[in-house]
Structures are given as structure tokens and as C-alpha cells.
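Only one protein chain is missing from this complex, and each of the others stays in its spot.
Naming follows writing order (A and B), and every chain is counted from residue 1.
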Amino acid sequence: MKLSMPAIANPRSRLQGFSLNNRRSRTLLLIALCLVVLGVLLLGTYLIGQAGLDIALSSRNQPPSFAHPFGTDWLGRDMFSRTLHGLSLSLWIGLLTASVSAVIALAIGTLSATLGGKVDAAITWLIDVALSLPHLVLIILVAFAAGGGVRGLLLAIIITHWMSLARLLRAEVLQLKSSDYVQLSSKLGRSPLWIARHHLLPHLLPQFLVGLILLFPHAILHEAGLTFLGLGLPPEIPAIGIILSESMRYLSAGYWWLAVLPGVVLLMAVQAFDILGQSVRALLDPKTSQG
Amino acid sequence: MLKGEQLSFRYSPHHSWVLQDFNIQIAPSEIVGLLGPSGFGKTTVGKLLAGYLAPTSGSVTVEGQPLPTRGSCPVQLVFQHPELAMNPRWRIRQVLAEGQSPAPELLQALSIDSSWLSRWTHELSGGELQRIAVARSLNAHTRYLIADEMTAMLDANTQALIWQAVLDYVRQHEIGMLVISHEAPLLKRVCDRIIHIE
Partner (left out) sequence: MLTVQNLSVSFTQYDTGLTQKQLTVITDLDLHVNAREVVAVVGSSGSGKSLLAHAVLGILPHNAQISGTILFKGEPLTRQRQASLRGKAIALIPQSISYLDPLMPVGRQVHQAARRAGVATTDIRQRVDHTFSRYELASTVKQQYPFQVSGGMARRVLVATAAVGQADLIIADEPTPGLHPDLVAETLNHLRQLASAGKGVILITHDLEAALQVADKVAVFYAGTTLEIAIAEDFVNGNLRHPYTQALWRSLPQNEFIPVPGAQPNPDALPDGCLFSDRCPLVTDACLTERPSLRLVRGAPVRCIHAEG
């Protein structure tokens, strides 16, 4: 008989089975790819610095070339650098708003389920009402009410993105609370705090993580959308939404690259988050982690 | 003595009664059977006596005291489906430890193999999980055990194995038992007396 070694003690053994025929390996590879793409988009600007953002009127409106893969704009600025800068900014805003929103969802969802009664009824009502309103209208209203600008944008996105996740987490807690094993745990003498720590939290955290990752693309798209409409970030902050909205004016002039290429990169980033979320879910959920 | 007096239960005033004015007494070392078809509140009786539900009216007492609201409950309940009574993210070792580590003799009587301890709950069969659930319920604080269709989903051999271990243990430790089942032959075999609900 072999001595049983804890798997942690030898991290290499965990990667021994890596091959592309292994579904779990493929999922991990996908996650790693997404992380690399997102990492580049988030941190790329630190590598390339301010180069390419200078106005160079001699090389205005050039189509994509080796020197300028995304072409140049009406002021001769390199569109590739601008896209990276704009996207990086948008991603950071997305990360910030989605994280705050997810934490709100966690707090409200678990509180609603644990307190129950009137509090639960009130919160459920609020969630239902908020979800029944058209999303974009709600965001615009909140952004206006908060006075617009950066603060308005952040508040609007934070306030309008926690509901679905809160509802999901509330349902999870409710289901867990009424499950045989949680009820039995308290009959075996475990305190509510112990149960929360050992039964609830380990179950909720993966759900929370996946929910958080899947919130990012929403937050980013809405930030870009709001900014595109002129309600979000001011024009002097070069977020992706600004770039897109400015570029639209030049579409009719035949300068397609100004809008199309940054748009495609934005879609790629959003898609990367989506794939990341789905893959993490597939790994963490015991129901699909075997399949 | 585990006593349920004038037990009535309904989920809310809008619902109809699940159980009305039910009386039951179980002495230490006594094994009482509760026989009747499904839908007659057998499971509710078990959940009321073990404190999983609070009676709408009536009372449950153990040696004259109401059931404690915190700490280990002297009345333990074993469910029909062990897989629902265990955290699916845990290994068997953790599941057993939740019941304050049962006696090794009990584990042996239930033929619980030590290799099971490092397994996840989904890696064991229903019969094996139910042995773990039984072992977890029979800890030092347990004075009364309620078996709600404990072996209804198990084959005859596993059923007999679990029952022999449980009967030995409850006799030795003077534990009172309520056996809820729809199987008359089983109740006739293990119980001192049988209550019929119709």
C-alpha cells in the first residue's frame, strides 16, 4: 500500500494529467487564455505608455497598416494605442462597479434570506420592481439623478447591477437553510455562526465568484453605452465609449477603422469575461465538474 | 421519557391541519413503531419530536424538560434519504466529525470501512451513506432516536445490518426509539409496540 500524501504537498502531481484530451485541462487552458487577454487589456497601457497618443497632423486618417494596426484618427493619433487606453480605463471602471455591485448583492441577498419576514418581502419587492424596469432607462435615470459625470456613471452602474445576483444568492441561502443537512447540523449542536462558516459560505462563495465575473461584461458594456450616449464620462477622459461615439461621426467619411476595430476589441473583452465566467462555473459546480 | 402531548400542526392558518391532538410517549430503551400510509403526518410527528418543526399547539418534552434550542439535541432524527442529510462538498470524515466522532465499536458494528472516510459523499452508495448518517446521529448526547423510513430505500441485507447495529446500540445505551415505516414486517420484527395511524 502506498503512503497517502496530501495533494497540496506536491503541486506538480496536480498538473501531471495535463493534456488536451482532458476536458478539465481544456477548461483550465481556456481560463488561462481569458486571463491573459484581460490582463493585457488591463495592464497593456502601462507597457506602451503614452506613445502614439500625440497629435501628428501629418499622418491623419490613415487606414490600418503595419505602423498603425488600427489606423490613425483625424488628429493623427494611433488608434491602437487609443483603443488600449480606452479599453483599459473601461475595464477598470467595470471591475470597480461590478465588484461593489456584487458585494451589495451578497449582503442584500443573504440578509434578505436570513432575516426573512417583512425585510425579505420588502427586498424581494424592490428587486422585482427594479428588474421589471427597462435596464438602460433605469441607468440613465440614476446617472441623471446623481448629477452625471464620473460619479453619476459609477453610481448608476453600481445601483443597477446587483439585483439578479442578489436574487440568486437569496434563493441559494433559503434553499440551504431548509435543507436537511443544515437543519441537522444545528440539532447536532452547531451554532448558527458555525453553520454559516462551514455550510453556507463554502457553498455561496463559488456562486458569488461566478456571478461577479459574469457581472463584469454587463458593467463594461453599460459604461461604454452610457458614455457613448454622452451621459457618462466626459470627453476629456478617453474611455472606449467616447472613442466609439467620436468615431461614428467619421464613418460616413469612409474611415471605418476608427469605429469598427475598437468595437471588435471591446466585444472580445466582453466575450473573454463571459467565457471565463462560464468556465469557472463549470469547474466549481459539482453537477458539471464531472461531465 | 420523550413525550408529545396534544400535538397539532399546520403550516399556517390558511393551511389545513397535518396533525391534530396527537399523543405519544416513548420510554428509555423502548422501541415504538409508527405505522401508516404516506400523507397521514407520520413524518410530521418525527419532525415535531426532534424539534425540526414547532407544534402549532401542544408540547414536546424530554424527561419533563422542553427540547433545548441550542446545543446538541437529545432527540436525533435519521432521514430516509442520507444523501440529502450531508453536505455534498464534504468528505465522509467531516460528516462523521459533525456528530462529535462516534464510537469505534459503532463504526465497526455498522461495517463502516475506514477507506470510506477520505471519500466524497457522492462516491458512496445509499446504503453506505445511511450507515454514516446513523453513526453520526448516535453520539453521546443522544437519548432518543427517530428513524423516519430509515431503511426504506435499502436492500434487505443492508437493512438488516443497520438495524442489528442500531438495536444493539440502543439496548446498550438505553435509548428510546420511534420507528416510522410503512412496512409492517419490519416494525413487527424490531418494535416493542406499534401505533397505527389511519
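Side notes on the structure shown:
What we mean here is this: contacts are C-beta pairs under 8 Å (C-beta built on N, C-alpha and C of every residue); 3 or more make two chains touch, one makes a residue touch a chain.
Bear in mind that the values here come from a model prediction, so they are computed numbers and not experimental data.
Although one chain is not drawn, the whole complex shows that of B:24, B:97 or B:152 it is B:152 that touches it. For the chain left out of this panel, the touching residue among A:24, A:151 or A:197 is A:24. The missing chain lies against chain B, touching residues 37-39, 80, 111, 113, 115, 119, 123-128, 131, 149, 152-161, 163-164, 182-186, 188-190.
Note that only the chains that are shown with their structure count from here on.
If each chain is reduced to the centroid of its CA atoms, chain A and chain B end up 47 Å from each other.
On chain A, the positions that touch chain B within their shared complex are 4, 179-181, 183-185, 187-191, 198-199, 202-203, 286.
Chain B contributes residues 50-52, 70-73, 76-77, 79, 81, 84-89, 98-100, 118, 122, 136, 139, 141 to its touches with chain A in the complex.
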